[in-house]
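Dumping the structure here so I can ask a few things about it.
All protein chains of the complex are present and in place, except for one that has been dropped.
Moving on, here comes chain A:
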Amino acid sequence: MADVALATRDVPTPEFQTVRTPDPHPRPTKVKADNVKVFYGQKQALNGVSIDIPVKSVTAFIGPSGCGKSTFLRCLNRMNDTIDGCRVEGEILLDNRDIYDASLDVVELRARVGMVFQKPNPFPKSIFDNVAYGPKIHGLARSKAELEEIVVSSLQKASLFNEVKDRLHEPGTGLSGGQQQRLCIARTIAVSPDVILMDEPCSALDPIATAKVEELIDELRENFTIVIVTHSMQQAARVSQRTAFFHLGTLVEEGPTDHVFTNPSERRTQDYITGRFG
């Protein structure tokens, strides 16, 4: 009897296993996370998350509040380093390089993995200076004309240029919420990152501004690998190609978005997307 009890204890608890559905047409992997665990002091926030994020597509993280999706997102550009008492275990590879390796410069990493936050956070500077901030600190422009070109093309890519071209030197904080968020996206793409992380980018926006940002995300997918955390399941269904469902610090299920939403393999995923909990 005792042997049986021991044997069952060795098997990993099923809650920590992830149900994976591969893509019918797999893309190369951009970011590969392997058994990532995050601790805030004594408290464990993530229980070993492993996921492959495909290049030039949108991956959505969904799940109830406090499930660890934002925590995991912040691991991908090491923003968790700025939180006191936060510890990350496991391995995250960006183009097959460990981003937590001591030889890797976190400043360079963040230039390659940009981030857009929940609340629009333009700096208290002009629209132009907001976008020029990244190129300036990373020395991406050799001349003033080049800098201007980067700013204009970034604003164009963020489909904001036409709205602000006459007031580039007015403060970015004077824009509407949706415009501010697109300014933050323009600011992020101005340093030409490979990956853009978006932490609930539309939760502070009205439906029209949300629609614009979603449209923009769809366009950006051609050039960038995008990971988006969202509370809106409709949004995940609209913008993403793959969806990952987190629950209580565990990655429960990940797969092609239409599969996860129409035919989830896990009971908990089904319950969440049908609104039974969360």
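FYI, contacts are C-beta pairs under 8 Å (C-beta built on N, C-alpha and C of every residue); 3 or more make two chains touch, one makes a residue touch a chain; residues count from 1.
Following the convention adopted for this analysis, contacts and distances are computed from a predicted model.
Asks: Out of "Outer membrane protein beta-barrel domain-containing protein", "Phosphate transport system permease protein", "Carbon monoxide dehydrogenase" or "ABC transporter", flag the one the UniProt entry gives for the chain missing from this complex.
Replies: "Phosphate transport system permease protein"
Asks: Out of A:Asn121, A:Asn223, A:Gln241 or A:Ser265, point to the residue that touches the absent chain in the complete complex.
Replies: Here the residue in touch with the unshown chain is A:Asn121.
Asks: Decide which residue listed in A:Lys69, A:Arg110 or A:Arg242 touches the omitted chain of the complex.
Replies: Reading the full complex, the residue touching the unseen chain is A:Arg110.
Asks: In the full complex, which of A:Arg187, A:Lys212 or A:Arg242 touches the chain missing from this view?
Replies: A:Arg187
Asks: Mind pulling the chain A residues that touch the left-out chain?
Replies: Touch with the absent chain occurs at residues 77, 79, 82, 84, 107-111, 114-115, 117, 119, 121-125, 133-134, 137-138, 173, 184, 187-188, 191.
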